[in-house]
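Sharing a structure here in C-alpha coordinates format.
All protein chains but one are shown in place.
Labels for the chains are A and B, by order of writing; each one numbers its residues from 1.
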Amino acid sequence: MIRPRPYADPYWCGVALGLVLLGAYTLAGRGLGASGAFASGASALVASVDPGRAGASPYFGAYLAGGGPAGDWLVFELLGVVIGGIASAAWSGRLRVGIDGGPSASPRVRLAAAAGGGAIMGIGAMLARGCTSGQALTGGALLSVGSWLFMAALFVAGFGAARMLRRLWQ
Amino acid sequence: MSGSLLLALLIGIAFGVALEQAGLGNARKLAGQFYLTDFTVVRVMLSAIVTAMLGLFWLGRLGLIDPARIFVPETFLWPQLVGGLIFGLGFALAGLCPGTACVSAGSGRLDGLAAVGGIFAGVLGAGLAFPLLEAFYRSGARGILTLPAATGLPEGVVVLLVVLMAIGAFRLAAGWEKREKSG
Partner (left out) sequence: MSGARIMGAAALALGVAAPFAGAVPERAGASGRIDAAALARMVAAQQDHVSALELARWLRDGRPGLRVIDVRAPAAFARFSIPTAENVPIERIPALRVRDDETVVLYSEGGAHAAQAWVFLKAAGTRNAFFIAGGLGDWFDEVVSPAIPADPPPAEAARFAETAALSAYFGGSPRAVSGSGAASAAAGGDDREALIANARRRGC
(Lines give C-alpha, C1' and ligand atoms only; values in the text may rest on other atoms or scores of the structure.)
Protein backbone atom coordinates (compact mmCIF):
# COMPACT_ATOMS: atom_id res chain seq x y z
CA MET A 1 0.00 0.00 0.00
CA ILE A 2 1.61 3.22 -1.12
CA ARG A 3 1.59 5.91 1.52
CA PRO A 4 0.37 9.02 -0.21
CA ARG A 5 2.62 12.06 -0.16
CA PRO A 6 1.44 15.08 1.77
CA TYR A 7 -0.30 17.83 -0.13
CA ALA A 8 1.91 20.64 -1.40
CA ASP A 9 1.87 24.11 0.12
CA PRO A 10 -1.27 25.89 -1.14
CA TYR A 11 0.48 29.25 -1.50
CA TRP A 12 3.13 27.75 -3.78
CA CYS A 13 0.49 25.90 -5.75
CA GLY A 14 -1.37 29.15 -6.15
CA VAL A 15 1.73 30.97 -7.33
CA ALA A 16 2.42 28.13 -9.77
CA LEU A 17 -1.16 28.37 -11.00
CA GLY A 18 -0.77 32.12 -11.42
CA LEU A 19 2.40 31.57 -13.44
CA VAL A 20 0.57 29.03 -15.61
CA LEU A 21 -2.12 31.64 -16.23
CA LEU A 22 0.57 34.19 -17.01
CA GLY A 23 2.18 31.72 -19.38
CA ALA A 24 -1.14 31.12 -21.08
CA TYR A 25 -1.50 34.83 -21.73
CA THR A 26 2.01 35.48 -22.95
CA LEU A 27 2.36 32.31 -25.02
CA ALA A 28 -1.18 31.59 -26.13
CA GLY A 29 -2.75 35.03 -25.92
CA ARG A 30 -5.62 33.83 -23.75
CA GLY A 31 -6.52 32.75 -20.24
CA LEU A 32 -7.63 29.49 -18.68
CA GLY A 33 -11.08 27.98 -18.60
CA ALA A 34 -13.01 24.80 -17.97
CA SER A 35 -16.74 25.19 -18.43
CA GLY A 36 -16.21 26.38 -22.01
CA ALA A 37 -14.87 22.95 -22.92
CA PHE A 38 -18.10 21.42 -21.58
CA ALA A 39 -20.11 23.86 -23.69
CA SER A 40 -18.07 22.90 -26.74
CA GLY A 41 -18.81 19.24 -26.11
CA ALA A 42 -22.48 19.95 -25.58
CA SER A 43 -22.57 21.90 -28.86
CA ALA A 44 -21.05 18.95 -30.69
CA LEU A 45 -23.61 16.61 -29.16
CA VAL A 46 -26.52 18.80 -30.21
CA ALA A 47 -24.99 19.22 -33.67
CA SER A 48 -24.73 15.48 -34.14
CA VAL A 49 -28.42 15.10 -33.36
CA ASP A 50 -29.82 18.27 -34.95
CA PRO A 51 -27.23 20.25 -36.91
CA GLY A 52 -29.67 22.91 -38.03
CA ARG A 53 -30.74 23.73 -34.53
CA ALA A 54 -27.21 23.69 -33.23
CA GLY A 55 -25.97 26.02 -35.92
CA ALA A 56 -28.87 28.40 -35.45
CA SER A 57 -28.54 28.56 -31.69
CA PRO A 58 -26.64 31.70 -30.70
CA TYR A 59 -25.21 29.71 -27.79
CA PHE A 60 -24.18 26.42 -29.41
CA GLY A 61 -23.49 27.97 -32.78
CA ALA A 62 -20.70 30.11 -31.40
CA TYR A 63 -18.82 27.03 -30.21
CA LEU A 64 -19.37 25.20 -33.48
CA ALA A 65 -18.11 28.07 -35.60
CA GLY A 66 -14.59 27.42 -34.40
CA GLY A 67 -14.59 23.91 -35.80
CA GLY A 68 -16.15 22.20 -32.80
CA PRO A 69 -14.34 20.38 -29.97
CA ALA A 70 -11.64 19.00 -32.25
CA GLY A 71 -10.30 22.47 -32.83
CA ASP A 72 -11.20 23.96 -29.49
CA TRP A 73 -8.38 25.30 -27.37
CA LEU A 74 -10.31 24.82 -24.15
CA VAL A 75 -11.08 21.18 -24.87
CA PHE A 76 -7.41 20.38 -25.29
CA GLU A 77 -6.60 22.42 -22.18
CA LEU A 78 -9.16 20.49 -20.11
CA LEU A 79 -7.81 17.23 -21.52
CA GLY A 80 -4.46 18.40 -20.21
CA VAL A 81 -6.02 19.06 -16.79
CA VAL A 82 -7.20 15.44 -16.64
CA ILE A 83 -3.77 14.17 -17.68
CA GLY A 84 -2.06 16.44 -15.18
CA GLY A 85 -4.42 15.26 -12.48
CA ILE A 86 -3.70 11.61 -13.26
CA ALA A 87 0.05 12.15 -13.39
CA SER A 88 0.18 14.16 -10.19
CA ALA A 89 -2.07 11.73 -8.34
CA ALA A 90 -0.03 8.77 -9.54
CA TRP A 91 3.27 10.40 -8.51
CA SER A 92 1.84 11.30 -5.10
CA GLY A 93 0.29 7.92 -4.43
CA ARG A 94 -3.20 9.35 -4.51
CA LEU A 95 -4.45 7.43 -7.52
CA ARG A 96 -7.34 5.41 -6.16
CA VAL A 97 -10.82 4.41 -7.23
CA GLY A 98 -13.11 5.70 -4.55
CA ILE A 99 -15.35 8.47 -3.35
CA ASP A 100 -14.35 11.57 -1.45
CA GLY A 101 -17.11 12.60 0.86
CA GLY A 102 -18.24 13.33 4.38
CA PRO A 103 -18.00 10.55 6.99
CA SER A 104 -21.73 10.16 7.38
CA ALA A 105 -22.81 10.41 3.74
CA SER A 106 -23.53 7.16 1.92
CA PRO A 107 -21.89 6.68 -1.49
CA ARG A 108 -25.25 6.93 -3.21
CA VAL A 109 -26.01 10.25 -1.58
CA ARG A 110 -22.54 11.57 -2.33
CA LEU A 111 -22.74 10.59 -6.00
CA ALA A 112 -26.21 12.09 -6.36
CA ALA A 113 -25.02 15.32 -4.75
CA ALA A 114 -22.01 15.41 -7.05
CA ALA A 115 -24.13 14.95 -10.16
CA GLY A 116 -26.85 17.32 -9.01
CA GLY A 117 -24.36 19.92 -7.85
CA GLY A 118 -22.58 19.55 -11.16
CA ALA A 119 -25.76 20.18 -13.13
CA ILE A 120 -26.49 23.28 -11.07
CA MET A 121 -22.95 24.53 -11.63
CA GLY A 122 -23.39 23.94 -15.35
CA ILE A 123 -26.36 26.30 -15.39
CA GLY A 124 -24.52 28.89 -13.35
CA ALA A 125 -21.45 28.68 -15.57
CA MET A 126 -23.56 29.09 -18.69
CA LEU A 127 -25.13 32.28 -17.38
CA ALA A 128 -21.88 33.70 -16.08
CA ARG A 129 -19.88 32.80 -19.21
CA GLY A 130 -17.43 30.79 -17.15
CA CYS A 131 -16.58 29.13 -13.87
CA THR A 132 -13.91 29.39 -11.19
CA SER A 133 -11.18 28.90 -13.80
CA GLY A 134 -12.40 31.17 -16.54
CA GLN A 135 -14.15 33.88 -14.57
CA ALA A 136 -12.86 33.91 -10.99
CA LEU A 137 -9.23 33.09 -11.79
CA THR A 138 -8.69 34.55 -15.24
CA GLY A 139 -11.18 37.38 -15.12
CA GLY A 140 -10.22 38.07 -11.53
CA ALA A 141 -6.56 38.56 -12.41
CA LEU A 142 -7.68 40.94 -15.17
CA LEU A 143 -9.76 42.91 -12.66
CA SER A 144 -13.00 42.43 -14.61
CA VAL A 145 -15.98 43.66 -12.60
CA GLY A 146 -18.25 40.84 -13.76
CA SER A 147 -15.67 38.24 -12.74
CA TRP A 148 -15.23 39.66 -9.24
CA LEU A 149 -19.02 39.87 -8.94
CA PHE A 150 -19.26 36.21 -9.94
CA MET A 151 -16.58 35.24 -7.43
CA ALA A 152 -18.21 37.13 -4.56
CA ALA A 153 -21.64 35.67 -5.35
CA LEU A 154 -20.15 32.19 -5.62
CA PHE A 155 -18.65 32.33 -2.14
CA VAL A 156 -21.71 33.91 -0.55
CA ALA A 157 -23.96 31.21 -1.98
CA GLY A 158 -21.45 28.48 -1.21
CA PHE A 159 -21.14 29.42 2.44
CA GLY A 160 -24.90 29.84 2.69
CA ALA A 161 -25.70 26.51 1.08
CA ALA A 162 -23.05 24.68 3.09
CA ARG A 163 -24.87 25.51 6.30
CA MET A 164 -27.77 23.39 5.09
CA LEU A 165 -25.56 20.61 3.73
CA ARG A 166 -23.66 19.68 6.86
CA ARG A 167 -24.91 16.10 6.74
CA LEU A 168 -23.16 15.75 3.42
CA TRP A 169 -19.74 16.85 4.59
CA GLN A 170 -19.44 16.56 8.35
CA MET B 1 -2.09 18.46 -33.67
CA SER B 2 -1.45 22.13 -34.25
CA GLY B 3 1.08 24.02 -32.15
CA SER B 4 -1.56 26.07 -30.40
CA LEU B 5 -3.54 22.99 -29.37
CA LEU B 6 -0.40 21.28 -28.14
CA LEU B 7 0.34 24.36 -26.07
CA ALA B 8 -3.22 24.20 -24.70
CA LEU B 9 -2.61 20.61 -23.67
CA LEU B 10 0.66 21.45 -21.94
CA ILE B 11 -0.87 24.43 -20.14
CA GLY B 12 -3.72 22.21 -19.04
CA ILE B 13 -1.34 19.59 -17.71
CA ALA B 14 0.44 22.20 -15.60
CA PHE B 15 -2.96 23.47 -14.42
CA GLY B 16 -4.03 19.96 -13.43
CA VAL B 17 -0.78 19.21 -11.61
CA ALA B 18 -0.99 22.44 -9.60
CA LEU B 19 -4.57 21.72 -8.58
CA GLU B 20 -3.94 18.11 -7.63
CA GLN B 21 -0.77 18.86 -5.69
CA ALA B 22 -2.71 21.37 -3.61
CA GLY B 23 -5.29 18.69 -2.87
CA LEU B 24 -8.08 20.38 -4.77
CA GLY B 25 -8.89 17.09 -6.50
CA ASN B 26 -10.42 16.00 -3.20
CA ALA B 27 -14.01 17.16 -2.80
CA ARG B 28 -13.98 16.82 0.97
CA LYS B 29 -10.92 19.06 1.25
CA LEU B 30 -12.52 21.60 -1.06
CA ALA B 31 -15.81 21.59 0.80
CA GLY B 32 -13.87 22.22 3.99
CA GLN B 33 -13.49 25.80 2.81
CA PHE B 34 -17.19 26.40 3.30
CA TYR B 35 -16.95 25.10 6.84
CA LEU B 36 -13.80 27.09 7.58
CA THR B 37 -11.92 23.91 8.43
CA ASP B 38 -9.72 23.93 5.34
CA PHE B 39 -8.53 27.12 3.67
CA THR B 40 -6.78 25.61 0.66
CA VAL B 41 -9.33 27.02 -1.78
CA VAL B 42 -8.90 30.70 -0.94
CA ARG B 43 -5.15 30.29 -0.46
CA VAL B 44 -4.71 28.78 -3.91
CA MET B 45 -7.22 31.06 -5.65
CA LEU B 46 -6.04 34.35 -4.20
CA SER B 47 -2.35 33.48 -4.60
CA ALA B 48 -3.01 32.61 -8.23
CA ILE B 49 -5.01 35.76 -8.89
CA VAL B 50 -2.44 38.01 -7.21
CA THR B 51 0.45 36.33 -9.03
CA ALA B 52 -1.18 36.61 -12.43
CA MET B 53 -2.46 40.12 -11.75
CA LEU B 54 0.96 41.42 -10.68
CA GLY B 55 2.60 39.61 -13.57
CA LEU B 56 0.26 41.08 -16.18
CA PHE B 57 0.46 44.55 -14.63
CA TRP B 58 4.25 44.70 -14.49
CA LEU B 59 4.88 42.97 -17.82
CA GLY B 60 2.55 45.55 -19.34
CA ARG B 61 4.24 48.50 -17.66
CA LEU B 62 7.66 47.24 -18.71
CA GLY B 63 6.45 47.03 -22.30
CA LEU B 64 6.96 43.26 -22.52
CA ILE B 65 3.34 42.53 -23.33
CA ASP B 66 0.67 44.68 -24.95
CA PRO B 67 -2.24 45.01 -22.49
CA ALA B 68 -4.61 45.91 -25.32
CA ARG B 69 -4.14 42.45 -26.80
CA ILE B 70 -5.27 40.69 -23.68
CA PHE B 71 -8.78 39.37 -23.95
CA VAL B 72 -10.75 40.62 -20.95
CA PRO B 73 -14.10 38.87 -20.55
CA GLU B 74 -17.12 41.16 -20.91
CA THR B 75 -19.19 42.07 -17.90
CA PHE B 76 -22.86 41.14 -17.76
CA LEU B 77 -23.98 42.25 -14.32
CA TRP B 78 -27.16 40.25 -13.72
CA PRO B 79 -26.36 36.88 -15.29
CA GLN B 80 -22.92 36.88 -13.68
CA LEU B 81 -24.34 37.77 -10.27
CA VAL B 82 -27.14 35.21 -10.46
CA GLY B 83 -24.89 32.72 -12.23
CA GLY B 84 -22.41 33.09 -9.39
CA LEU B 85 -25.07 32.43 -6.77
CA ILE B 86 -26.30 29.37 -8.64
CA PHE B 87 -22.75 28.16 -9.20
CA GLY B 88 -21.93 28.56 -5.51
CA LEU B 89 -24.91 26.44 -4.54
CA GLY B 90 -23.83 23.70 -6.92
CA PHE B 91 -20.26 24.02 -5.71
CA ALA B 92 -21.27 23.40 -2.09
CA LEU B 93 -23.29 20.36 -3.16
CA ALA B 94 -20.68 18.80 -5.39
CA GLY B 95 -17.58 19.91 -3.55
CA LEU B 96 -15.89 20.32 -6.91
CA CYS B 97 -15.85 22.86 -9.74
CA PRO B 98 -15.45 22.00 -13.44
CA GLY B 99 -11.64 22.08 -13.34
CA THR B 100 -11.21 20.24 -10.05
CA ALA B 101 -13.90 17.73 -11.02
CA CYS B 102 -11.68 16.71 -13.93
CA VAL B 103 -8.72 16.36 -11.56
CA SER B 104 -10.83 14.32 -9.16
CA ALA B 105 -12.11 12.09 -11.94
CA GLY B 106 -8.56 11.63 -13.23
CA SER B 107 -7.47 10.57 -9.75
CA GLY B 108 -10.06 7.81 -9.90
CA ARG B 109 -12.79 9.38 -7.81
CA LEU B 110 -16.28 8.36 -8.81
CA ASP B 111 -17.79 11.51 -7.34
CA GLY B 112 -15.51 13.48 -9.66
CA LEU B 113 -16.85 11.49 -12.57
CA ALA B 114 -20.41 12.11 -11.42
CA ALA B 115 -19.71 15.83 -11.14
CA VAL B 116 -18.25 15.91 -14.65
CA GLY B 117 -21.36 14.22 -15.98
CA GLY B 118 -23.58 16.59 -14.05
CA ILE B 119 -21.77 19.69 -15.30
CA PHE B 120 -22.09 18.47 -18.89
CA ALA B 121 -25.80 17.87 -18.42
CA GLY B 122 -26.26 21.28 -16.80
CA VAL B 123 -24.47 23.13 -19.58
CA LEU B 124 -26.34 21.13 -22.22
CA GLY B 125 -29.69 21.83 -20.59
CA ALA B 126 -28.96 25.51 -20.15
CA GLY B 127 -27.86 25.73 -23.78
CA LEU B 128 -31.03 24.03 -24.97
CA ALA B 129 -33.07 26.40 -22.85
CA PHE B 130 -31.22 29.35 -24.33
CA PRO B 131 -34.24 30.89 -26.07
CA LEU B 132 -35.93 31.16 -22.69
CA LEU B 133 -32.81 32.50 -20.98
CA GLU B 134 -31.57 34.74 -23.75
CA ALA B 135 -33.02 38.02 -22.53
CA PHE B 136 -31.61 37.54 -19.06
CA TYR B 137 -28.38 36.13 -20.45
CA ARG B 138 -27.74 39.36 -22.36
CA SER B 139 -28.91 41.72 -19.62
CA GLY B 140 -26.70 44.10 -17.69
CA ALA B 141 -24.19 44.25 -20.52
CA ARG B 142 -21.40 46.67 -19.64
CA GLY B 143 -18.86 45.57 -22.22
CA ILE B 144 -15.33 45.33 -20.94
CA LEU B 145 -15.49 46.86 -17.49
CA THR B 146 -12.53 46.67 -15.15
CA LEU B 147 -12.39 47.65 -11.50
CA PRO B 148 -10.18 50.68 -12.22
CA ALA B 149 -12.63 51.91 -14.85
CA ALA B 150 -15.64 51.30 -12.64
CA THR B 151 -14.21 52.87 -9.50
CA GLY B 152 -12.23 55.65 -11.12
CA LEU B 153 -9.16 54.54 -9.19
CA PRO B 154 -5.87 54.22 -11.08
CA GLU B 155 -5.01 50.65 -12.02
CA GLY B 156 -1.91 50.64 -9.80
CA VAL B 157 -4.02 51.56 -6.78
CA VAL B 158 -6.51 48.79 -7.49
CA VAL B 159 -3.64 46.33 -7.83
CA LEU B 160 -2.32 47.38 -4.42
CA LEU B 161 -5.76 47.11 -2.85
CA VAL B 162 -6.20 43.58 -4.22
CA VAL B 163 -2.80 42.56 -2.82
CA LEU B 164 -3.69 44.03 0.57
CA MET B 165 -7.07 42.31 0.49
CA ALA B 166 -5.44 38.96 -0.28
CA ILE B 167 -2.89 39.35 2.52
CA GLY B 168 -5.71 40.31 4.87
CA ALA B 169 -7.68 37.22 3.82
CA PHE B 170 -4.63 35.00 4.40
CA ARG B 171 -4.13 36.47 7.89
CA LEU B 172 -7.80 35.90 8.72
CA ALA B 173 -7.61 32.35 7.45
CA ALA B 174 -4.51 31.60 9.51
CA GLY B 175 -6.21 33.05 12.58
CA TRP B 176 -9.33 30.97 12.06
CA GLU B 177 -7.26 27.86 11.53
CA LYS B 178 -5.37 28.38 14.75
CA ARG B 179 -8.63 28.74 16.64
CA GLU B 180 -10.05 25.57 15.10
CA LYS B 181 -6.92 23.61 15.98
CA SER B 182 -6.82 24.75 19.57
CA GLY B 183 -10.47 23.68 19.82
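The definition used in the following text is that a contact is a pair of C-beta atoms (placed from the backbone, for glycine too) under 8 Å apart; a residue touches a chain by one contact, two chains touch by 3 or more.
What you are looking at is a predicted structure, and each value in this text was computed from that prediction instead of being measured.
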For chain A, which residues touch the unseen chain?
-> 9, 11-12, 15, 29-30, 50, 52-53, 55-56, 58, 61-62, 64-68, 71
Residue list for chain B contacting the dropped chain reads 4, 47, 50-51, 54, 57-58, 60-61, 63, 66-69, 71-72, 74, 138, 141, 143-144, 154-157, 159-160, 162-164, 166-167, 170
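Going forward, only the chains that are shown with their structure count from here on.
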List of chain A residues in touch with chain B within their complex | 7-8, 10-11, 13-32, 34-35, 37-39, 41-43, 45-46, 57-60, 71, 73-74, 76-89, 92, 94-102, 107, 110-162, 165-166, 168-170
Residue numbers on chain B that touch chain A, as the complex places them | 1, 4-23, 25-29, 31-35, 39-40, 43-53, 55-56, 59, 65, 69-77, 79-99, 101-112, 114-128, 130, 133-134, 136-137, 142, 144-148, 150, 155, 158-159, 162, 170
